[in-house]
Structures are given as structure tokens and as C-alpha cells.
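Below is the structure I would like to discuss, written out as C-alpha cells.
Here the complex is missing a single protein chain, while all its other protein chains stay put.
For clarity, chains are labelled A, B, C, D, E, F, G, H and I in written order, and residue numbers in each chain start from 1.
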């Protein structure tokens, strides 16, 4: 099982730090592995945030998320962990992550986590 | 007529109890039996909750809901009963259940019940 | 022209009166007659309410609504009348009726009436 | 129970009889009564034809179809009867009628009848 | 260029003046003429209001709107003018008009005007 | 495990036997049990046929299909069996059955069987 | 009532006359006037053709169609007339016109005319 | 690389300055160039504002946005810059810009910026 | 880079070999790796076939497809290879595979391969 490092996330300076504005990234190609069954899981991650001093760079976000490809992770843990890693890296004024997973056993799961409030 | 036991619902520890976050389970394969006509009813249950110490385990949720397959239950009762059983088992900070039933006699019914407030 | 009687609406005891919860009935097969032109009107009624002591029984709701089949009624009157009849019969904590009528003369009409507030 | 008369269907001369072309009328507001249960049925009729000497006039088609409002008729019979009445009245080179009825007992029915071939 | 008269709008007494309720009219067949290019414009008007003593009659609303067919009018002006004419005629407790115009030069325009507040 | 009897299917005389026409029944509430896992399966059956002397009666079709509710059946077998039972009962000029099952293990299955040709 | 002249349709030389290929123009902003009621009609015209020596120029097609804005025309006539005018002007190897009109009296009409065959 | 000038934006006087109302322009044909890769980016801009003394003229807005066609610009910068240019030109009471870009590397980005508050 | 073995595909006897019928499996969770960039690819595979003596078992099909998760494969090769492996294993009377891949560089690819003809 692979390990996840948030060090791959690159950042750039927020070009308009004096204004509160919102950046949303929709990532429909997320996949990880169920730690119980070893079966792959699939989902769409929607990240929304108000940047402070830093923004994440999109290509490095993709590489960060690809680390989960062969990584065992429960829905609730992986969603919270990704939010924590991104908050630690870019320290946004506010951030939300909605993770929608494809059905398993006929049940579809959505986990929503938030850092700060608007 | 079968009886319903909430003892089949297994739980696991909430991995991020210090954060208020939301878990949603969409279950489009719910079926029970109308106690008046004996005819099967079909519906989609959408459970949404903020976990406290415990989360329900998805496979056991499925087995709990399958108990209604040959169980007679009115729309209003079954929706309230499922909420009560889940609240008693995992004691969430907040929980909502939206039950959308397929049309009968040309009328489609949706029952929405809530425990606590956000 | 037929007359409308709310006496056909049967009720049953709310099985969970200690909880405020919401019941929605979507009735896409409503039809009445335009009192001016004699032409049939068609619409979808969406009833939403928080029950107090009583709920309406669905089959009797259908029979109540079928009374309008050959009854002359303007959009605004019929929507208010149905709300009044249901409020008088089951005395809900709150009730809303949205009536969406099919286009006439290229114009589509929606009438929304409410009893109490949430 | 009312009777159905095809005499109400008015016609006008096909303005381009030398050309084979197609006229389609979609009528989503058809309603009749189930002869077994006395309950109303609802459906969408789609009429398609290649006119010969005559076309039907739309307002009179509407009045013809409204005769079924309080008329008892099984799905299979009513669809064939409407085709026969229209064929007898305007003698088209070809005609098809697709009747899509709303669900009853959870089952949706479509009846397709055709006169002549293309 | 034609002139617009609000006198064609007929009214009828609000049958339920003691209750605040909402009437919505969706008119997808609005057309006027661009005063700069002389080209026709097309749009969908959605009128929503809470009636006081009077409601507008639908057929006369259609005739009122048809006056714009050969009338030159900018998007912003025509939307405000229609709201003003209807407010002057039926004096509603509240009224909103959303006018969605089809694309011109690849750009789609929506103008939203409101009288009073809810 | 229950047994399936096609004797519950009632028939009525085709009212227009001299014409080849098509009847379609869409049944979105089909459910059976996987014989390997004991888990319920769900699907939508679409029956299409050209009747000869007989049509099936819809309520009895529903009762026939409900026999599968607690019956173990593989997708391929159950689809062929239902076609065979209906063909044996009403001897249609042509019949097709499309069975669309909900996803299992992330894979959705559709089985299409046909009797005769058009 | 205005008259329609096909002389406004401008043409340009087909740049690839050695190849049979298809050009489709979808015109959702067609409007004319009902000669019986004087009420405006609205529709979407879809023109499809295989050009021979000439193609029509789009801006002039728009101006040609705008001539119908205050012109009285029945659905069947106007559709055939537009096809005839375009065929006379550009003499295509094949042409089809599908005219879909908005609902009148609850009935939606589509007229399809064709010149030549493919 | 081209430069962007907001001087091309023409304005006209708000015809109803005494009323707070909303104008929305949806521009699905925005394109610029990624300054890092030189590859074109595509997006839909939705501008919404409450005008004060001035409105922007639509054709000049289109020409202003076309300046970005061969201009290198990051998502976050270009969205803020367009808002700033429009605010400087027409000084609206409130303005919002939602820029939805097509997917790159499987990730879709939306940037939302706002001037003032409602 | 992993290797692909078709030996994991399990089969069962076609329960209705005397009838030509169609089985379709829709697999929206296919993922492989681009051999040039090392980046993951995602797609939906739709397998359709007429079984002869054998059918493939669904769980083993899933395991077979999961072998591609860390396997480098071009779109055209992987689609042909999967068809070849399935044809070699179950020898169907006819089989088709449609592979729809998610966009890369703004371009979406669909590869369709077929064995035999219908």
C-alpha cells in the first residue's frame, strides 16, 4: 500500500489577495482502493475555496490525487484527509470538499467536509 | 409478516469526531409491502447525517433495510421508524431521511423526517 | 356542473405526532373544466404538509380530486379551494399547494398557496 | 356513458396533394375512463400521417378526442378505434397512432397501430 | 412603429384577497424588434406576483404582449416597461418579471425587475 | 424458495385481431433474488408484442411478475423464462423482452430476448 | 397581409460540388400569423440539403424567413411553400424541411416535407 | 501577446436608474491562451449586475472579450481582470462574474468574483 | 507494468443455447494507464454479445478488467485486446465492444470493435 504525501502540491501566489473570491475544481477521475475488500472505489471530488495568500497549482493537485490510486482508504477518512492536506498547504480563508462515490451494494455515498465558514 | 431488528446495524468509530461533517447515503433499492393491499411498495431513501462518535457500516445498513422486503409498513410509519432506529444506534448530531416512493394510483409520495437541527 | 364535497377525504391518525415532519403528494393527473370556455384544463398538484393529529388517506385524496373532472373552476379559485378543503379536514401545522397548469394560448400558469408558516 | 361520433372531425383540402409529406399531431391531454374500475386514464397520443385529398382540422380533432373524457375504453380498443375513425374520415395514404398511457399498478402501457405502410 | 397601450389588460377580482398567494405566468412566445438593427428579438417572460384586489386576465395579457411584435424596444427598457404597466393596472402586493432573451452575437441576456419585496 | 406459475396470467380476446399492432408494457418494479448471494436484484422489464388471438391482462401480469420477489433467478434464466411463459400463454405473433438490471459490482446488465421476427 | 418573395435569398457557389455532402440549418425563431384567428404562430424549422451548384447564404435565409412575421399561413402550406422556394432558388440534389410548431389548444404539430430522395 | 484595453467597452444610460434591477449576460464563447503551455483555454462567462448610471453595450462587450483570444492569462487573473475592467467602466451598484472553464487534465475549474454586495 | 491474463474470466453454460439472444454489460469504472505519459485513463466499456455455449461470469469479468488498472495501453489496442480475450474465452455467436474514454486535451475518443456480424 502506497503512502500519501502532500508535499507534491505546488502553490502559486494568489494574484488578487485583497478580494474574497471563490475557486472551484471538479475532479471526476478520483479512484482509491477499499481497505476491506481490496476493490477499487471511484468518485468525483468538488473542491471549493476562498484563497488567502496561496492557490494550489492544478497539475500538482492532479498528481497529489493520483497518489490514492493504489491506496487503501475509507470514504470518510479519505475525504477528511484530502481537506486537511490542502488546508495545511494553502491555508485558505475557507474550503469545502464534496466527495461523491459511485454505488456499492446499490448504495451511493456522498461525504461533505468544510474548513472555516463563509 | 417479518419483524425488523435494528441490531443488525453495525457501527464504526467516526475517524474525525472533532469536525462537523456530513455523510449522505442514497439507497434507490428500498422495497416494503403495503399492509392494506399486500402489494409491494418501492422507493429511494436518502439518509444524511452529521456523525458524533459513531458511523453506520454500509453493508449492515443494506441488510437492515432488506428486512423491510416482506414487511407491511405505511409510508409515514416506515420512514419515522428507520430514522428512529438509526438515531438510536449511532446517536448522530443531526440526521435527515427523505423517502421518495414510486406512484400509486397516479400519486407519488415523499416523506421527510429529521432528528435535531443544523 | 358537479359540486365538490370535502367529505370524501378520509383521514388516519398521524403515527408520529410528537415530531414535525413533512409529507408531499405529487398528483400529475389533475383535470378540471374552464368555466368560461367549457374546455378541459390539466395540471400537476404538489401538496406538502406537516401533519398534526391527522393525515389524509391517499385513495380518498384521489377521489376528492376526481370530483373536479367535470367541474368548472378558474385556476386561482380551484387552488385556494383545495387548500381550504384539506386544511379544514386534517388541520395540519402547515400546508402548501403548488398547482402547475399546462399552457393555454402559449402561457403556462403556476398558482402557489400556503396555510401557516414554517 | 357517452358515445363517440367521428362526425365532429372537420377536414380541409390538402394544399399540396401532389407531394407525399408527413403531418404529426402530438396530443398530451388525452383522458378516458377505465370500463372496469371507473377510474380515469391519461395518455399522450401521437398521430402521424401522409395526407391524400384531405387533412383533419386541429380544433375539431381536439373536440373529437374530448368525447372520450367520460367514455369507458380499454387501451387496445380506444387506440384502434381512433385510428379507424380518422382513417374513415380523411382516407390518408398512411397513418400511425402511438398512444402512451400513464402508469397503472406500476406498469406503463404504449399501444401502436398503423394503417397502410410507408 | 406601433405604440403600446396597457388599456388592453383586463382584470378580474382576486377571489381570495385575504390570503397572500403567488401566481406565475410563463410566456415563452414573446417577440419584439431591436430598435437599432430592426431585427426581431425573441424571449421568455416569467411573471410572478402576489395579487391584492385584482388579477390580470390571461387572454388580455397575451394581447398586451403581442403589441410588442412590431415595436422597437431595448431589453432593459421593455422589461421595465412591462412591469410598470402591469403594476399600474393590477397594483399587486409584489411582482417580479424575469425576461430571458435568445442569444445575439453569441451572448444570451436575462433582465430581472421587481416591484415591492416579499 | 418460491415456485413460479404462469397460470396466474389472465388473458382477454384481442379486440382487433385482423390488424398487426404493437402493445408495450414497461414494468420498472421487477425484483428477484440472486441464487448465489441471496441478495435482491432489481430491474425494469419492457415487454413488446404483436397480439394474435389473445392479450394478457395487466393486473395478472403484475401478479405473475411478483412471484419472482422471493425467487432465486440468474439474469439470463429469468429473462428467457418470462418470455417463454408469456409466449406459451398468449401465443403472440411476435414478442420481445428487454430486462435492464441495476448495477452490481459497478456493472449494469441488460438481457434482450425475442420470439419470432417482425 | 405581406407577400413573400424568394428573390431575397442570395446564393453562393458550392465550394465542393464533386462531393455529396449535407448542410443543416436549424432556425428556432420562425414566426407567422394564423390566417383564421390572426394569432401569431411560432416554430423551429430544420432545413437539411445536399447542395448541387449552389448553397443559400445564411443571412439572406434569415431575411427570407422574416417575411413570414406578419404573413398569414397555415402550417401545411407554409412548410411546403418554403421548401418550394428554396428548391427553386438553389436546386439542391435533395432537401428536407421539418417544421415543429409550438402547442395550440394543447396539440403540438410537426410537418415534414421532402424534395428528391437520398 | 496582445494587450487588453477596456476602452472598447461602450456604455449607454441606464433607462430605469431609480430601480434596482438585475442584468445577466451569458457568454459561452470565451477563449484565451494558457501563458504556461501556449494552449487555448475555453470557458463560459456569466456576468450579473445591478446598473447604476450606465449599462455596457452588448456588441462592445463581445469585442472587449475577443481581445483575450490570443492573450495569455491564468484563470484566476483573467476573471478578476474582467470584473475590474467592467466595474471601472460602468461603476455598477453590484456585479458578479462566474467563469466556468472546460476540463484540463480531467479537472474542470470555476472562478467566481464579486464587486459589492446585495 | 502488469500483465493481463484472460484466464481469470470464468464462464457458465448458456441456459438457453437454442435461442439467439443478447446480453449487454455496461462497465463505467474502467481505468488503465497511458503508456506514453504514465497518466491514468478512464472510460466506460459496453459489451454486447449473443452467447453460444458459454456466458462470462460478471464478477470474474470485473476482475479481468481490473488487471488494466496499472497497465499501459493505447485506446485502440486495449479495446481490440479485450474483445479478443472475451471472444477466445466464450466464443460468442457475435460480440461488440464500445469503449468511451474521458476527454484528453479537450478531445473525447470512442473505439468500437466487433466480432462476427448480426
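The criterion applied here is as follows: a residue touches a chain if its C-beta (ideal position, glycine included) is under 8 Å from a C-beta of that chain, and two chains touch if they have at least 3 such contacts.
As the structure is a prediction and not an experimental result, all values here were calculated from the model.
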Identify the residue among H:11, H:46 or H:66 that touches the chain left out of the display. H:66
Among the options H:29, H:57 or H:85, the absent chain makes contact with H:29
For subunit G, residues touching the missing partner are 14-16, 19-29, 51, 55, 58-59, 61-62
Name every residue on subunit H in touch with the hidden partner chain. 28-29, 31, 39-40, 42, 66, 69-70, 102
For subunit I, enumerate the residues touching the unshown chain of the complex. 74-77, 79-80, 104-114
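The rule is simple: only the chains that are shown with their structure count from here on.
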Please work out which of A-B and B-F is bridged by more C-beta pairs in contact, and write that pair. A-B
Indicate the whole-number Å distance between the mean C-alpha point of subunit D and the mean C-alpha point of subunit G. 28
Approximately how many whole Å separate the CA-defined centres of subunit D and subunit I? 46
Averaging C-alpha coordinates per chain, one finds the centres of subunit A and subunit D separated by a number of Å equal to 56
Residues of subunit A that touch two or more other chains sit at 28-29, 42, 102, 104, 106
Run through the chains and report each pair that touches. A-B, A-F, A-H, A-I, B-C, B-D, B-F, C-D, C-E, C-G, D-F, D-G, E-G, E-H, F-I, H-I
